[in-house]
Structure formats: structure tokens, C-alpha cells
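The complex appears here minus one protein chain, its other protein chains still in place.
Going by the order they are written in, the chains are A and B; count residues from 1 in each one.
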Amino acid sequence: MPEPLLSVRDLAVEFSTEDGVVHAVNGVSYDVYPGEVLGVVGESGSGKSVGVMSLLGLIPQPPGRITSGEAIFDGRDLLKMPKKQLRRLRGDDVAMVFQDPMTSLNPVLRVGDQLGEAISTHRPELKRGQVRARVIQLLELVGVPNPETRYSQYPHEYSGGMRQRAMIAMAIANEPKLLIADEPTTALDVTIQAQVIEVLKAAQHETHAATILITHDLGLVAELCDRVAVMYAGRIVEMGDIYTIFAAPRHPYTIGLMQSLPRLAAENEWLQPITGQPPSLLNMPPGCPFHPRCFLSQGRLPCRTDVPELRSIDERAHLTRCHYADELHGQGAATTAAAVEGVS
Amino acid sequence: MSERSAQPPHIEQPPTSAAIVGEPQVAMQMDDHLELSYDSGVDLKARSQWGYAMRRFLRHRLAMGSLVVLLFLGIVALFADFFAPYAFDEPDFLSITLPPTTEGNHFFGTDFLGRDSLSRIIYGLRTSLWVALVVSLLATLIGTTVGAVAGYFGGWVDNGLMRLTDLVLTLPGLAVLLTISVYVGQGDPKRVAIILALLFWTGFARIVRGTFLSLREKEFVEAAKASGAGDGRIILRHILPNAIGPIIVNATLIVAAAILTEAGLSFLGFGVQPPNPALGVLINEGQSEGLKFWWLVTFPGLVIVLIALCINFIGDGMRDALDPTQRRIRA
Partner (left out) sequence: MTTYILRRLLYSIPVLFAASFLVFAMVSATGDPLGTLKMTPNISQQTIDLITEKKHLDEPIPIRYFYWLEEALTDKFGSTIIGERPIWDDLSRVIGNTLQLVIAAELIAILVAVFIGVYSAIRQYSAFDYSATTFSFLGLSTPVFWLALMLQVLVVNIFLAYDVRIFYVSNLSSPDPDNFLLDRIQHLALPVIVLAIASIAQYSRFMRASMLEVINSDYVRTARAKGLPERTVIMKHGFRNALIPLTTVIALNFGALLGGAIITETIFSLDGMGLYFITALNDADPYPIMAWLAITSIAIVLFNLIADIAYGFLDPRVRYE
């Protein structure tokens, strides 16, 4: 096993709001290895975005606060790094692609300038002509037609898919070691989604960057990722490689997620949502946060009082956070295998 | 693939994931789920939009404080006869131009005719508040009507009404007010109120028109039309409630603007005139003699500032309460 590129341990982030303290991230630990794609899956409010953005110092510190944890990247702890150093990493070794390309680009500046900025800020020795050439090359790489013309255009003159391509181009401009994509396709039409996914694949292939893909779309995970971490209420509840997770999930929440996917070849006519609501992050229930909605728990005492630890199931690096995970002997195999087939 | 049945199947209980585990099923009923949800702190109370707004407003300390002060001033003004130590036109030639003093309860001093300043301020407050409230009410009515009609019907109706609005906006406001008041409405508070309202309605027209234009095409309007609702009903019951928020905020802020404008008009001698003791009039009277008698100018002015400040805070609080787009945190 090669050395992890990024090692996050016990990350906890909270926000002070008018209504109280929100524990957005509650002790999250994971590793990212060079060249792999790690998917982070969860509903809104699961802490998946906050968990990652806090690594780069992109969470406003009031009202947010990183209360604990370390994030070792390339030998250095991101969370304890002085701001200047962290800034130099951003856009260079670690780059981000955001969800909504419409609002993520500055409307009054030309696209070419914005991409060029990303380059010249980290490579000030390059001349204007060189930067421009590189930008056009990048635009071509991500599949933006007529890059010379498009260079001088404004974001509103691009279509949604093109803007996201430009964002991706911006992210890979300096050949980052780690690429973080936060719901990159959520705001796009389905047909455009497919195109952008291809671009992401190409970008990853080109730069050999490790990628963290944050999404709620399991289909995307199945297509792009090598490993996946499932988050719920600010904690990772299951983590492993995708074949294992999809074939034999070992956490009731993951099972619920797989089950709720609409499938073509299914006997049931009705979709199967996970009943109930995600917990309020202000007022977490004691014990395992999933227990009110859990079919496995059945009201058993440990579920209601103790937060389960993240432990490995078998030798394959498959972790789960459930008191009774052993009772799930991959019996979901049949149904969830069908899920994977139906989706990808 | 089985065909859809003619009627939705009768569901006893929702399918649970217990099925795939193969364990003896402890069937969880819907209610149990909800029970547990309640215990786990999930807030399932349904709160209306207004409930949220009210809560936010009550938390806005400055707005609440201002509301209290304003209510106090309003009561004093309303029951002026009770609160004022003297009548507003009671000369007392033995006590001319006294500085603030405790003798005779002339806390704010007296003016050139020995009239008690405090009393005059209280009565003036009543006049000014009355005018401002009427102005706001009228401006709201006129502006909302114009905006609603223009936004809903569109086309040349909209065009025409917008030209009218432009007309009013093109004229330099204060000057036109002065002109009109010279020739039409001097002196009488009612007329002053009407004239001021004719200046302030344009803001409402714009806001309401904007709302109507954007909501006119929405599905719920089509639905209402399909069920036979007439235009009037659609306007009043369906679309207008959506604009109430900004309308209320604007109406509040207009009250403050009206007070300031009316004071200015009265000060220049064109609005409410003596013997009616509007606050602007008081300042005008007090400023003769080269400002030697500072209390005649300072106190009425301070009252104006206080009222306008309170109203502005309240309006601001309401704006915050009705539009909580503060920092959004995506988890």
C-alpha cells in the first residue's frame, strides 16, 4: 500500500448560529491515495462538503470553527498551516471544482482572464502570452470549442456545461496532486452531466491527480470512483472500495440508499425511501444518529445510547460504524447487485 | 412489468428494509418511527412563514426597543390632551422665552409668546405622526393598485401606467411639492398628506409591479384561472399576498420619509402652517432671532430624529425578518 497523499484524522467542525451550535462534522477520518478517486456520499446536511472545504480553509472561521483534527497532506498538517502557505497550496497542489458553474465564475471578468489568474498567481514568472497559450490549451483539453474566441468571452456567454468545463480547466491548470470536486454535476442537465463526467475522467487521466468526489449521486460514484465513504450526520458510517460497498453494504444507511435507487428491472412498483428525517444537527439524538430510521436497530439499547465506533469488517479495508453490522452478512447482495447493474 | 391497477393499492404499512435482512421482522409502524424522531430532537412542528418572520423580528433587539419607544410616543401623541401640561396655544406673557426649567413644568422651555414648548411639541408630534401615517397609507394604496394592475395586465396598460410613474419620477420632488402646496394645499394637514402621498406612491408601484410580473406566469395562477377565478380574485387572493412583505417594509420606511419631508415643508412655510404646531413649524418659529433660543429648535428636532430613527430600525428589523438570506451553510 503506497503512502496516502492526504490523511485526515478526527476532523470536527462546528458552526455557531443563532439557534445554537451546529456540529456539522463529527470526527471524520479517511485517507486518499495518489491517483485514486474517493467518493464521499451523503444527503444534504451530512457534512460532506464542510468536511472537505474546511481542509482548504474555505470555511469562514466565524461562525465556523475547526474544533479538532489533523489533515496531513504531503507531510504537512493543513489545519495548522499558516494562511499564506495554505493559500499557495490552493489552486496549485490542491484544486477544487464547485457545484454551480453559473455563480462560481465572476460575471464581469472574461473567462480567459479568470483561468489565466489561476495560472499566473502560482507561476508569476510566466509571461502574458505564455499564460494565454496555456489557457487555450486547457480549454481545448476540456472540450470547449473555439478556445481562442471563447477566451475573450464572459461567463454568461457560455452554456452551463461549458462553464463547468472551464471550471475543471481552471482546477487542473497547475496539475494539482489532489482534485476536489464538490457535486460537480448536480446543477447540470442530465445529458450535460454525462459530458462533464467524461471531462472529469479525462482530467483525472491527464493529471493523475487523486480526486475526492463529493456527491449524493450513487450512479456517479459507481462510474467514477475507486473507493467510497458514506457520510451521515457528520460522520463516516461506511467506507471501502466500491465493489464491496455496492455488492455487500454493511451499514443500514448504505443499504437504505442502495434500496432507494430506482431500478428498471424491479418487481416493486413503489420507490423505497428511507423513512423518517435526518436528525437536526443542533440537537442530535443520543447514541447512533441513524437509529430512529434504522431497520436493523429495532430499538435495541446500544443503538440508542452509544455512538458506534468505526471498525473494520474484514481484512479488506472495509469500515463500518454500526453496532450490529455483523448481522448483515451481505445478504443484500442480490438486491444491491441488481442496483449496481441497473444504474451504471 | 405488471400493469398499473385502476386504483392505488391499499398499503397497510410501508415496505421496510427488514425484508432483505431475513431476520424475524419486528414490524415498525409508522407511528413508532415518528415517536423516535420526536425523541431524537427532530423538529417536526409546522411553522408558517409568518411565524418564522415574527420570531426573527422579536429577536431583533434594536427593532423591538424601537417599537416600544414608538408605541410610547404614539400613546403620548394620541392622548395629547392628557399628557401635555398646557394647551398648544396658551400664551403666557409673563414667561416668555424661558430656557428649560422646572418651574411651571416648562421642561422644554417656552417660546416667544410664552407658550409651553413641551406641550407644543406633543401636539406637533400628533399632527406630524397623523400626516405621516396617512401619507403612508394613501401611498401604499395608490402605489399597490397601480403596480398590481400594471404588472398583472401587462401590455399597453403596463406601458401607460409606467409612463405615468415616470412622469411623477421625472419631476424634482421637493420642488413640485412646494409648487403644488403653494397653490393647492397649504396649511391644512389633510391636503398636505394627500400631496405627499402623490409623491411617495411610485416606490410601491415598482415593487408590486415587479412581483406581479414575475408571478403572473406561474402555475398557480393558471390553476386559479382554470378553476374559474376572476382577475380581481386572482390579484387579491393569490398574487398580492406574495408581495405583502416588501410592501409592509416599504410602508414603514415611507412613514419615516414622510415625517422628514413634511417637517421640511412645514419648516419652509409651505406645508402645515401655524397655528397648527407641526414639528417643522416649531423649528421654523424657533429659528428666528438668530438661534439665540436654542431649545426652541433643538427639542423639536430631536423628537423628529428619535421618531425617524425608531421607524427606520423597525423597518430594518422587518426587512431582516422577512428576508433571511444570511450566510447559507451547505453541509
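Following the convention adopted for this analysis, contacts are C-beta pairs under 8 Å (C-beta built on N, C-alpha and C of every residue); 3 or more make two chains touch, one makes a residue touch a chain.
All values derive from a computational prediction rather than experimental measurement.
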Hidden partner chain, touching residue among A:R87, A:K201 or A:R300: A:R87
Touching the absent chain when the full complex is considered, from A:P2, A:P107 or A:P145: A:P107
Sole contact to the chain not displayed, among B:A53, B:I180, B:I247 or B:M318: B:I180
From A:D10, A:E43 or A:E117, residue that would touch the chain that is not displayed: A:E117
Chain not shown, touching residues in subunit A: 56, 58, 62, 87-92, 95-96, 98, 100, 103-109, 117-118, 121-122, 154, 156, 167, 170
Touching residues (missing chain, whole complex) on subunit B: 163, 166-167, 169-176, 178-180, 182-184, 256, 260, 263-264, 267-268, 280, 283, 287, 290-291, 294, 297-298, 301, 304-305, 308-309, 311-313, 316, 327
